[in-house]
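Missing here: one protein chain of the complex. Every other protein chain is in place.
Here the chain labels run A and B in written order, and each chain numbers its own residues starting at 1.
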Amino acid sequence: MKRLGPFVLERRLAPPRHVVFGVSLLAVVVALLLAALVFWAYGVSPVRAYSEIGRGTLGTVGGLSDIVRRAIPLILCGVGLTLSFRAQFWNIGAEGQLLAGAVAATGVALFVRVPDGFRLPLMFLAGFSAGAVWALIPALLRVKLRVNEVISTLMMNYIMAYIVEWLVHGPWKGPTMRGFAYTDMFPVAARLPYLTGTRIHWPTLVVGVAAAILVALLLARTRLGYEIRVVGQSPDAARYAGINFTTVLALALVVSGGLAALAGVGEVAGVHWRLRSPGHVSMGYGYTAIIVAWLARGSPLAAIFTALLFGLIFAAGDLMKTTLGLPFQITGVFNGLILFSLISSDLLMYWRVRLASKEKAWTGQAGS
Amino acid sequence: MDWTSWLVGTVSRALAFGVPLLWGTLGEIYAERSGIVNLGVEGMMILGAYAGFAVAQTYGHPGWGLLAAAAVGMVAALWHAFLTVTLRANQYVSGLALTLFGLGLAGLLGRGWEGRPLRAPLGSLAVPVLGDLPVLGPMLFRDQTVLTYLGIVAALVLWIVLFRTRWGIVVRSVGESPATADAVGIHVGLVRYLCVAVGGLLAGVGGGYLSVAYRPSWTEGMTAGMGWIVIALTIFASWNPLRAIWGAFFFGALYHLSFRLQAYVSPELLKMMPYAFAILVLAVSGFGGARRRGGAPGALGLPYVRGER
Partner (left out) sequence: MNVRKLMLLALAVTVVGSLGLGAQAIKAGFIYVGPIGDYGWTHAHDVARRIVDEKYDWLSTVYVESVPEGEVETYIDQLVRQGCNVIFTTSFGFIDGTYAAAQRYPNVIFAHASGFKRAPNMATYMADFYQVYYLNGLMAGALTKTGKIGYVAAFPIPELKRHISAFTIGVREVNPTAEVHVRWIYEWYNPAAAKEATEALIAEGCDVFAFTEDSPTVIQVAAERGFTSFAHYSPMYVFAPDYVVSGQLVHWEVIYDDFLVKVHNGTYTTKNLAHVDYWWLMAQNAASMGAEMGMPVNPKYVAPLKAFTVNHPQFGRISVYDLVFLRYNQFADPGITFDPFEGPIYDRKGNLVVPKGMWMSYDHLITMEWAARGVVGPWPGEP
């Protein structure tokens, strides 16, 4: 506890939800104010900038659909990551897991003989399995060989990206692509349907929302969920409670990686209809999802909303380039500012400011 | 093609390409030894590359450019230190944000600087006497800039500082167990600030090398992912500055060989090597029973709050 003039700063362990929400909102506002300076420096009136962005994203059907479309992979990756993070496993590898799903789905779409009706379900199944395996490796490396998961998952993103690169330049290069590095187009039976009038591939959206609900239930209501939480909060306690650390972590990562991979299936089956260079398959969704999950404070349901927030930020970035005619780098600066602001606000949540009353001020020494 | 020419070519290219990796890795090692992960290396390097080019171009001397690169790298790192040490923000997210921000800002500032060569590049150093040696001369002493040798010296100095001085003990104890360090009266925050700042300075020089010496001109996104290789290298080197030397040059050799061996080995396979190696090294050191995850500092990535475990 610290005293600042007439105020007292108090530390709290678990900030209530409204504080988390309020402080995060405040952080976004601060970031927007900072970004306003950047707009102003580029000769664009911040008022005009924000009204254009608001109108272009939230004010039109097309704008809204763009937000949702970008949010789909973010929801799936983000929900998966909340599960890893709950188990205190810093999975930075959603990008690679997403690509693994895209690869598996492409394989099924183009090279597996299967009745049309089963093709899409099989693509989702194969995608999930590929992502699960890709996430299981770092989990086992950590449990068995104490390999730092931040590093292993990050490195595995690159490895998977080069695998995709190799596939599209080598064995999977499409004969109909005139020598360019793409696979052939998926057959119609391997493409996801759109919500009428938009380019929202709704089956993936449904899967994403369902996944969020199921993971929330898993965490709150099942024995596995309980074990994941215990493992995350205190590995020692988990050991005393007789929880098998390896199994729990492995299961958590299978789900986490599998969900990220479903996002990859959605991207190739719903957006691209082919496999292409990794940088174009995913616009860094796996990395953005880290922030989505982190902002959601480990809540899968909240991740839906933080994913939508980042869908909005992506869409706003588009508008800065098109409507406002700003250089594309401005989106990097803008996103960086928002992130900086959000993480700096983290500390605020754990402190409560109030007017110091005399007694409290003298007896409060027992705190921190 | 005879073997000496292969050897000479590979070693001399490995050194030249390894230089930015070496500087970046030394910086990251120093920061991580104090317990702070900085995933913003790519951002610091690109800012260094931009500043280095702009200043060298304006003032007509590569030295000023490199100084500017170092300074800018340090300022960027201080921002990361402020967020992660003072505000105790999540280090991974802060680093990612720094990379995003740095790439964006350097790109914005760099508009209009592309398309012109640097008028005062840092040239290769023809080392007298040594440069005239057969084989060794062209291999080590003809095609390198001063930054190659300075990088090696920096690695040696850093190793001595970390493992042979009192200050080194302080840094390592802060990285291993900040609570213990705190208990013996070390100012944990200050040490971390300093280490992260020096780390940024070194990364900035690595970026500056790219635009002032390696390819003396400015282009958008010219670091092209080197910052992430640096992260891999830091682990590959087990947080040891001496191992960083051969690690950086080994990666440099791999990169060069991916073009020389193109007829025989798939380039994608060679390009994924550094990343695969990093995992492999960690796994092998795990097999060896190294208790601290391949030599990682114990409190790596964790914010320190006095009074918490």
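Quick note on the criterion: a residue touches a chain if its C-beta (ideal position, glycine included) is under 8 Å from a C-beta of that chain, and two chains touch if they have at least 3 such contacts.
It should be emphasised that the depicted structure is a prediction, and the values quoted were computed from it without experimental measurement.
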*Which listed residue (A:19, A:114 or A:181) would be found touching the missing chain in the intact complex?*
A:181
*Among A:271, A:302 or A:338, single out the residue that touches the unshown chain.*
A:271
*Decide which residue listed in A:14, A:61 or A:188 touches the omitted chain of the complex.*
A:61
*Quick one: say which of B:63, B:189, B:221 or B:298 touches the chain that got left out.*
B:221
_On subunit A, where is the contact patch with the chain that was removed from view?_
56, 60-62, 66, 69, 165, 169-170, 173, 178-182, 185, 196-199, 267, 271-273, 276-277, 279-281, 283, 318-319, 321-323, 325, 327-329
*Interface with the undisplayed chain - residues on subunit B*: 1, 5-6, 9, 13, 16-17, 107, 110-111, 114-117, 124, 210, 214-217, 219-222, 224, 226, 255-256, 258-260, 262-263, 267-268
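The rule is short, and it goes like this: only the chains that are shown with their structure count from here on.
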*Along subunit B, where are the residues that touch subunit A in the complex?*
37, 83, 87-90, 92-94, 96-98, 100-108, 111, 228, 231-232, 235, 266, 268-269, 271-272, 275-276, 278-279, 282-283, 286-287, 290-291, 293-294, 296, 300-301, 307
_List of subunit A residues in touch with subunit B within their complex_ = 90, 92, 141, 144-148, 150-152, 154-156, 158-159, 162-163, 165-166, 169-170, 287, 290-291, 294, 327-337, 339-340, 342-344, 346-347, 368
